[in-house]
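Sharing a structure here in structure tokens format.
For this depiction, one protein chain was excluded, whereas all remaining protein chains were kept in their positions.
And then chain A:
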Amino acid sequence: MNFLKDRKFNSKLGMVALTAALSVSLTACGGNNNNNASGSPAASPAGSASASPAANDKPVTIKITNGKGEIASQWEEAAKEFTAANPNIKVEVYSAAVGDTLNVFDKMTASGDTVTIAMFDPDAALHKYADITSDLSNEKWNADTESALKNAAGQVIGFPFAIEGFGLVYNQKVLDQAVGGTFDPSSINTRDKLKDLLDKVKASGVKYPVAYETDDWSVANHFSSQFLNQAEDPNTISDQLKAGTLDLANNAVWNGYYDTLDMLVSKDYNKYGERPLGQYYDDAHLSVGKGESAMLFNGNWAYDSLKAVAGDKFGFIPVPVDNNPDNPLNNKIAAGATQVLVINKNATPEEQEAAKTFLNWLVYDPAGQDFIVNKSQVISGFKNNPNTVTNPLGAAIADAVKNGKTMPFTTNYVTASDYQTILGPDIQKYIAGKETRADLAKAFETYYKSKQ
């Protein structure tokens, strides 16, 4: 410890400490700047965005945020192809990292960038970011889709980028064996026919025809939102609930869906009937994938979890709500846009025009169509897209879209987080037999009234 007494050394030490402290604080600031800068890609073109009003033929740069991190490289490629066809429009794509909770749009807006096209889920586009969306009602592509996202005022604000749908996912092999022939999903259009089918599956030697795990998001956001489809526009029903004018306990459709759910989770049919809750997602999907059970309730995204042998066929049966074979609810699959593209109205008019050109390219240019379906394996919401995804469940949804056999994806008409965290526990208690149907109806009504 002698050196501490040495003045010369000490002043040197002080200098070193001071320099170190200064450089640390400097790097801290520098780090901050870097963070802001790292948002923009390396190849930032010179004549960049937010330029003063310019003529149409001047180069424009549009910035797109992509919320689907798994297709980041496909987006980069699409941006290049689009610019090759439209040399005046440069496209910069900013992708969210898979699993990143803070979305890219917030990050970029916070650091002063104006995003031109943003990818949101419909709920975010309609509520959280409602004041940045612009009216796309007059776009040509509206004629080729039924899945465009409309706001409460009836304006189209969202371009349907990715379509998804849900229903009863079935294993074709198991059902073929049960019916003794080729099973046709459209033959099941009443609850009694579904019950019949489940009995036949049981008779063919399958112990549990259903392996439905009743996770909160599935049974709340997806299954329990379906009753909204009893009106042409699902918003009508939620408005009535908010106003307190709909009596759910006596609503036939609402009750009908829970009658069907009762059957699906009953001890007779469901693998988890005795203790219906409890982290069975993987087991349920493997059971249907391997053919140990015939069906479960989920969407096209379930295909990966099925871990099925390639070549095995899977499809969707609409969830029956009653015994009327002509009821459209019994014959259609709930499908709709789960990711939409919106154009930021804070972008310059030139950027907005360029953005519209880009959306048209996605719909009408073969390269754009190829990007969405073949390269990204996303189900297109546009009837004119000739490509099909390879995932059999996705292909089933795409077929339904093309044949007009879809009805609104009701999850888009509810606040998914509320449904999962507020109503989810009540619905699960109902399934576990700890709450009655009347209690459940009350929980729904209370929830909707609180949203007034």
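Just so we're on the same page, contacts are C-beta pairs under 8 Å (C-beta built on N, C-alpha and C of every residue); 3 or more make two chains touch, one makes a residue touch a chain; residues count from 1.
Note that contacts and distances are computed from a predicted model.
Asker: UniProt names the one chain left off this complex as which of "Sugar ABC transporter permease", "NADH-quinone oxidoreductase subunit K", "Hydrogenase formation protein HypD" or "Cytochrome ubiquinol oxidase subunit I"?
Answerer: "Sugar ABC transporter permease"
Asker: With respect to the chain omitted from the figure, which of A:76, A:139, A:283 or A:399 is a touching residue?
Answerer: A:283
Asker: Among A:94, A:208, A:227 or A:272, which residue is in touch with the absent chain?
Answerer: In the complete complex, the chain left out is touched by residue A:272.
Asker: Mind pulling the chain A residues that touch the left-out chain?
Answerer: Contacting residues on chain A, toward the hidden partner: 4, 7, 10-11, 13-14, 17-18, 20-21, 24-25, 28, 101-102, 106-107, 109-110, 128-129, 215-216, 272, 274-280, 283, 417-418, 420-421, 424-426, 428-429, 432, 434.
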